[in-house]
Each structure stands twice: as C-alpha cells, then as structure tokens.
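Left out: one protein chain. Kept in place: all the others.
By letter and in written order, the chains are A and B; residue numbering begins at 1 in each of them.
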Amino acid sequence: MSSYRIQGATGEWEVVIGLEVHAQVTSQSKLFSGSATAFGAEPNSQVSLVDAAMPGMLPVPNRECIRQAVRTGMAIEAQINKWSRFDRKNYFYADLPQGYQISQLYHPLVGEGSIEIVLDEKDPENSTKTIGIERIHVEQDAGKLMHDQHPTMSYVDLNRSGVALMEIVSRPDMRSPAEAGAYLSKLRTILRYVGSCDGNMDQGSMRADVNVSVRRPGEEFGTRTETKNVNSVRFVMQTVEHEANRQVDVLESGGTIVQETRLFDPTSGTTRSMRSKEDAHDYRYFPDPDLLPLVLDDAFLEDCRNSLPELPDAKRHRYESELGLSPYNAAVLTADVETARWFELLVAEAATKANKQPADVAKQAANWLTSELFGALNKLGVDLASSPVTPEKGGELLALVADGTISGSIAKQVLEKMLETGDGAAAIVEREGLKQTTDIGAIEAVVDKVLADNADKVEQYKAGKEALFGFFVGQTMKAMQGKANPQVVNELLKQKLG
Amino acid sequence: MSVDTATVAKIASLARIKVTESELEAMVPELNGILAWVEQLGEVDVTGIEPMTAVIPNTLRLRDDAIDADPLTGGGKRDDVLANAPAAEHGFFGVPKVIE
Partner (left out) sequence: MTDLTDLGVAAIRDGVASGEFTAVEVAEAFNANVAAAQDALNAFIVATPEKAIEAAQAIDAKRAKGEALGKMGGVPIGMKDLFATRGVQTTAASHMLEGFVPEYESTVSQKLWDAGCGMLGKLNLDQFAMGSSNETSYFGNVINPWKRNDGGNASLAPGGSSGGSSAAVSARLCPAATGTDTGGSIRQPAAFTGITGIKPTYGRCSRWGIVAFASSLDQAGPMARDVTDCAIMLETMAGFDPKDSTSLDRPVPEWEANLSGDLKGKKVGIPREYRMDGMNADIAKSWDDGIAWLKDAGAEVIDISLPHTKYALPAYYIVAPAEASSNLARYDGVRYGLRDLPDGAGLQDMYAATRAAGFGPEVKRRILIGTYVLSAGFYDAYYTQAQKVRTLIARDFQNAFTQVDVILAPTAPSAAFGLGDKSDDPLAMYLNDVFAVPASLAGLPAMSVPAGLDSAGLPLGLQIIGNMFDEQGVLNAGLAIEQRAGFAAKPERWW
C-alpha cells in the first residue's frame, strides 16, 4: 500500500481521520417512549408526551435498543460493559425538547473494539487494515428544524426526537479518503448484517461526523475540525479530501487551524464553518437522575451473542475455504448482507435441485450471479432486491445447466426470457424447446455432416492446426441450435478426428 | 471558589436566563454566600467512596419494544402535543427563524 500524501508547496502532508458515526437503531418504538420510529410520517404524528418533554414526563428505556447496541458491540469484538449509565448532555436548541440529550458519556454501553477494512477488493487478503473503535454509546436523536416554510419562522418536527441512535466512535486511525470510505462502508455492512441499523444513509439512518487534521508525516496530531452529518460514503471521502487540502492551504499560508464545527455542501463538495454552533459549549454532563444504572446480566448477553449471524469477514473466509470462491467473488458476495443471503439461497436451491453438495455448485452459482445476473440487472437498472429472478428461479436455472438439460449458452438465453417474463427456467426451456440433446446418434449424425461439409478444414486440422477444434464444435452446436450436450460433442469430435 | 460578575453573566447565559446589570450585581454576593457555605463539603474525606447513583439499590428496567403500547407514552397524538404551543402552525411548532 502506498501512503496517501498531500503534496503541499512546502512538502508532504499526512491526513488523519476519525469518524463518529450516528446509526439509527432498528426498533419499532423510540429509545425512551412508545412512539413509532417509521420514516416519513406526518409532522409531529409520532411524538409522545415524553418526546415533547411535557412537564413530569419520564424516560423508560427500550430493551430492543440496548440489545441491538450490545449485538453491534459483539460484532466488532468490543468490550461490553455490564454496568453502564445514561448521562444528560445539556444544551438549548429548538430540536431538543428536554433541553438535554440523554446520552452516555462517562460509562458507555460498549467499549474498545475494532473492524478490519479491505483497501483492494481484488486482493482482500493482503490489503487489510484494522481501524480501532473507541466506544459505542446509545443516545437520543433530536427533532428536525425546517427553515423554508415561513419567512420569519422555523418549524419544528419532533418525529425523530427520541429515536435511538448508536454513536460509534472510531480511533483517529484512518489516513486517506479511501480508508475513511472503506471504514464507513464496512461499518455499514456490519450493521446491516447484525440488523441493528438499516444503513439507509439517504434517509438519515446513518450519518458521520468527520474529524480531519493534517500533519507532517510522523509528527504530532494537528488541530482537527469536525464536519457534521455527512450522509454518504462518497461525501465522506469528499469531505476528507476537501478539508485536508483546505487545512494544508491554511497552514502553508501561515495560518492556524481553528477547532470548529463545519458543514459539508454536497453541491460544491466543499466544507464551511457552521456559525450557529460557534459558541463554546459547556454541556454540563451529569448522570440522568431519572434513570438508574443499566446492569446487564449474563443471560441477556448470552442471548445477544447467540442471536448474532455469521459476520461478513467470517462469511468471506468461509466462501473462499469451503465453497472455493475466488477472493474477489467472496468479497463481492459478502459486501452486503442481502447479496449474501440471496447467494446462499441460490446455492441451496441449485444444490437441492441438482441433487449435489452446495460446495459443488457454489462456484458456478457465484460466477453466474456476479457476471450474468448482476450484469443483466445492471442493464435493466434494477437492484437484486427487486430482481424478477428470485434465488429459487436462479437455482432452477443453474440446476438445469448442472444436470445437462441445457448448456451454458442456452442458459444465457433462458435468463433473458426469465427477466422478461418472470417465468421459471424449466417452463421456458420446455416452451421454447431449448432442452439439450444427449442423444448420441443424433449428435453423431450432425458431427458427421459437419466434418463432411468441411473436409478441407479436417485436412488442415489433421495437419496440425488444432485450433480448428473449436470451429467444429461451434459448427455442430450451431447446427443443433445450441442444444447439443457440449461434452458429448467434444467426445465425438475427438473420436472422429482421431 | 467564588464567582465574579463576569462568571455569573456567563452562567446565566449558559442557563439562558437574561439578567440585567443590577440583577447581576445582586446575584454575585448571594451566590458567593451559598457557594462558600457548600464548600464545607470539601472537608469530608471521601477516599474510596463511590458517588451515589441509585438512592434505593435498584437497576434499570427495560421495556418491550412496542409502539403505543401505553397511550400515555405513545405517539399519534399530535393535537395533544400541540395543544399548549405558543405558536403551532400546520402541525409544527413555530420558533423564530434559525440560521444554521
């Protein structure tokens, strides 16, 4: 790996990045009240008296939110703190009804952990880097302010107020935009595997505060800035790139970096200082006296651990070692939990239908999925989740290839028809008469005719131009409209050509 | 530790309470009187003592993840939530325009 460096006028600079990711915990109801969390509801329709901080209202924590945060912690092999506590972070803002956010400062639920990122998909085994995670704590989301509805007023919608978030704080271990991007993607992958966050960045379910500083390679950390609420992998990379270059410019022109909060502007790809958050904050954190210490017992932890699925790294290794997939295919198929789930269903279907072991069909399934289906869906502009070809139907198609009912090239035609009509593979093969023949007599007759019609080429072949073998195969297949069993064709040709 | 006018002004600003100059002047000696008195706590040897977290030994109960299971703590009551709002418009709370 070559190191990412910014070439300044006065020499090289290294960029140092840490990410604080806010991930919305997947739950039906809010962290401390029973109101719903669904996205896109009418303003203030999912607000309880508790969320609106009416006088005398009290928080009661949601078990599922705690469970999901613990499971997430386990997935990054972090320390789970059996004794944790909620603290109040006090500040005044219109989106914060209580005048404080219930968060965890002093005793977070999840302590030190780490995740491994891959920097080169083509060579996943040799391009990994471990990024430290300092902590995960659980906290409330704030409401939303809208500024465009009225000339002199902002409008407050508290639907998000009190929704559970995990704040996942990385160590300042990243050194390039690519690493920051890879970290965020990998984190998203893990959260989606665990099921603790849906990872919908465009709906705000995941957003990152990007801490960036620059320094001369090997020297002390520089002063950092924090760019708030960046909501895509690409934007995070742009933020890092822009912010690092901006800082280098400032430093090289004799200025100093101010520790400040900044905002990313997606249209220009630049960051700017956030005026409204400029006053020095003193959050006056203290333990929330409405909530007792959170003490988790072994049974709860055991349940969390037992409910964890196979995680992406383990799955990727297993796809390579047990299923014999290429590192690239294994990486591609495990990058998203839904893809992996689709793939595993496909393999299971194909194996059952072809009466084979999964390992015997996995490679073929992986190749078909990554090259054939992905390519076809890409052309159609459709993602896997809404593919008209389901894993069941795909498995059926693969089984037809595996048992010799159709050839690989016919399979491509069948897939096209399947995408067009949504029909099953077998039905299409039947209807279109695409079944491949293994009738040796019939194939032999065609082979004989091909050889007779091309006596000159047979001569050349016999004279040593062995590349012509493919020509004979092609002619035979063409004459049989692709329906001849290629293995039989091969064998017959070899026999006859001596 | 005692506070001066500037400190009290800063605290009042943190607490979002507008104070006049004369109120400030009056508050400084009052707060200093109270602070000087509470500082006797510093005499207490608290070596090895944990700060109190739960006055009655008890730990946090967790509730089931159910929507609107109890109407008193559930959503779907926009009218109730907005009923006492000084400025409610189109289902929102209205506040003076905020520039971010």
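Note that contacts are C-beta pairs under 8 Å (C-beta built on N, C-alpha and C of every residue); 3 or more make two chains touch, one makes a residue touch a chain.
For clarity, every value in this text was computed on a predicted model and none was experimentally measured.
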_Using the touch definition from the top, which of A:18, A:61, A:199 or A:327 touches the missing chain?_
A:61
*Selected from B:4, B:25 or B:70 as touching the chain missing from the view*: B:70
_Considering the whole complex, not just the chains shown, which residues of chain A touch the missing one?_
49, 52-61, 88, 90, 92-94, 97-100, 154, 156, 282, 284-286, 288-292
_Residue ranges of chain B at the interface with the undisplayed chain_ = 1, 3, 7-8, 11-19, 27, 30-31, 33-35, 37-44, 46, 49-56, 58, 60-61, 63, 70, 72-73, 77, 80-81, 83-87, 93, 95-98
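Following the convention adopted for this analysis, only the chains that are shown with their structure count from here on.
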_Whole-Å separation of chain centres (CA-atom averages), chain A against chain B_ = 40
*Enumerate the contact residues on chain B facing chain A in the complex.*
14, 16, 53-54, 58-70, 72-78, 80-82, 87, 89-100
*Residue numbers on chain A that touch chain B, as the complex places them*: 27-29, 33-36, 42-52, 54, 57, 60-66, 85, 92, 94, 145-147, 149-158, 263, 274-276, 282, 284, 287, 291-295
